[in-house]
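The structure under discussion appears below in the form of structure tokens.
A protein chain is absent from this complex, but the other protein chains hold their places.
Chain naming follows the written order as A, B and C, and within any one chain the residues start at number 1.
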Amino acid sequence: MKIKYFAWIKEITHKDFEIIHNNHPKDISELKGILKKSYPDLEKYFSKDILRFAINLEYISDNQDLSSTDEIAIFPPVSGG
Amino acid sequence: MKIKYFAWIKEITHKDFEIIHNNHPKDISELKGILKKSYPDLEKYFSKDILRFAINLEYISDNQDLSSTDEIAIFPPVSGG
Amino acid sequence: MIKIQKKDFNLENEIKKIKEKHSDIGALNIFTGYVRDFNNSKDVEYINLEVYKEMAVNELSKIKNKAIEDWGLIDCLIIHRFGKLYVNDKIVLVACFSSHRNNSFEACKYIMDYLKKDAPFWKKEYYNNGSNWLENSN
Partner (left out) sequence: MIKIQKKDFNLENEIKKIKEKHSDIGALNIFTGYVRDFNNSKDVEYINLEVYKEMAVNELSKIKNKAIEDWGLIDCLIIHRFGKLYVNDKIVLVACFSSHRNNSFEACKYIMDYLKKDAPFWKKEYYNNGSNWLENSN
């Protein structure tokens, strides 16, 4: 399972991505728990609900099950255009 | 006084413009009368009210007085763009 | 700026000339019209575009100035060609430069609507057997 970080999330995680090889979280909710533990600064953004998640290049809005081959992306509000 | 014709009006008048030197019409209404006499085919378009008049490059909607130095244009509905 | 001309124009060059004067431009909306191959259920070969040039400059300037004022445009360019134009040729360009995007979209739409209604241009379409004066609908 690959987790990708973008924009100022990267400034909190200090990495572009990471790979979870074993005991990967079974859903987004569990993943959030893991991330909050690894990166306490992320907690306030999770609770304010301003981050977006994508699984395999598709936005998700609700909690969703994860499989070991998924690419999950976590990012702040976009500002393209 | 100069009268300019455009688009298919020219195909009725067989000229781009003409100059009225003496006894020029005192207003648009009198000019219409003169034009109907010179170009009977124009009459039906005047009565259908589909032609537009401009005096010195400005549209007019009502009857208006004319002076000897005016440039009057008569044209069908536009189709630019 | 208003240009009434026979010759073709290059989008990049026309836009660049204006853009490089203003570093506060964030948004640009452009409309371009082309001669289509098929109209009024007939194959078009070319059109002839007639213009009352002095009045066209006058009308387009008024429309442009109103758009600049109402939407706070930074700059605005209108180019309208005339003469014999073939299928695929550009006919018109309207470019509205502003700080933010909505103003550029709305101003460009406004200018095109009024240009179609009031600018003294007339198109005659030529087919392989005949021709026809066009009339813009409202």
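Note that in this section a residue touches a chain if its C-beta (ideal position, glycine included) is under 8 Å from a C-beta of that chain, and two chains touch if they have at least 3 such contacts.
All values reported here derive from a predicted model rather than from experimental measurement.
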Chain not shown, its touching partners among those shown: A, C
Contacts of subunit C with the absent chain, listed as residue ranges: 10-13, 15, 19-20, 23-38, 87-88, 99, 101, 104-105, 108-109, 112
Subunit A residues touching the omitted chain (full complex): 4, 6-8, 54, 57-59, 73, 75-81
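FYI, only the chains that are shown with their structure count from here on.
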Pair of chains with maximal C-beta contact number: B-C
Computed distance of Cα centres, subunit B from subunit A, in Å: 72
Rounded Å distance, subunit A centre to subunit C centre (Cα mean): 48
Intercentroid distance (Cα basis), subunit C paired with subunit B, Å: 26
For subunit B, residues contacting two or more additional chains: none
Set of subunit C residues in contact with two or more other chains: none
